[in-house]
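Read the structure below first, then the notes.
Up next is chain A:
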Amino acid sequence: MELNEIMFVIFGAVIVFFSILTVTSRRILRAATFLLFVLVATAGLYFWLNYEFMAAVQVTLYAGGIVVLIIFSILLTSNINDRFEKVAGRKVIFSALAAIAGAILCITTILQQEFQATEALAREVNMNVIGRSLMNYGENGFVLPFEVISVLLLAAMISAIVIAKKSKSK
Partner candidate 1 sequence: MNNEVLKEKILAVLPKAEFAPAGQWLTITLPKERIRSYCQTLKDSPELRFDFLFCQTGLDLADQFQVIYHLESTEFRYVIVLKASIPNKENPEIDTVSDIYRTAEFHEREIYDFFGIHFKQHPDLRRIFLDEISDMIGHPFRKDYKDEVNIIER
Partner candidate 2 sequence: MAFNIYDFTSFTEWIDQGLRSVMSPAWAVITELAIIGIVFLVFYALIGLILVYAERKICAFIQCRIGPNRVGPYGIFQTIADFIKLLMKELIHINKADKLLFNLAPFIVIIASFMALSAIPFAKGLHPVNLNIGIFFILAVSSMGVVGILLAGWSSNNKYSLIGAMRSGAQIVSYELSVGLSILTACVLIGSLQLSVIVESQADGWLIFKGHIPAVIAFVIYLIAATAETNRGPFDLAEAESELTAGFHTEYSGIKFAFFFLAEYMNMFLVAAIAATIFWGGWMPFHIGNWEGFNRVMDFIPPIIWFFGKTVVIILIMMWFKWTFPRLRIDQLLTLEWKYLLPINLINILLMALIVLLGWHF
């Protein structure tokens, strides 16, 4: 195996291992921490693909942002001695079956697809290119999704403020 492949295998193993731990852990904060590892390993995969911008976005948004918020809300709401209930045997079997079925579906689909090797070398994605395509309304432009997401975020923020205000006035 080449070094490249070894790296891929390591990242894949980390992702799979911590994903399983995330869903099986009975302590909520541990689950959140394992999720953090999954997300960081995913960012590692992006780095492995030389797609640094995406990797950094992954780390900032998911690892640094969303996991922090999740942990923060866990801190606010749960006690250290809280445990999830042990799941009943039947539920475990069913969910395992569902997960395995999903995995098989994904793997077969991927295997059936014939990926064509492209000749083009990995192009270094310049910041200028990213910035311009984000603000572009022509072909390959992302201004519409960008703006729509902004509106969504604005709505979320306003609703958060409204909720916070409501409990205060009571």
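Keep this in mind: a contact is a pair of C-beta atoms (placed from the backbone, for glycine too) under 8 Å apart; a residue touches a chain by one contact, two chains touch by 3 or more; residues count from 1.
The set was built so that all candidates are chains of the complex that A comes from, given by their letters.
The structure displayed is predicted, hence computed values, not measured ones.
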Inset, instruction - Have a look at 1 or 2 and point out the one touching chain A within this complex. - result: 2
Inset, instruction - Give every residue of chain A touching candidate 2 within the complex, in rising order. - result: 2-3, 27, 29-30, 33, 36, 40, 52-53, 55-57, 59-60, 63-65, 67-69, 71-72, 74-76, 80-81, 124-128
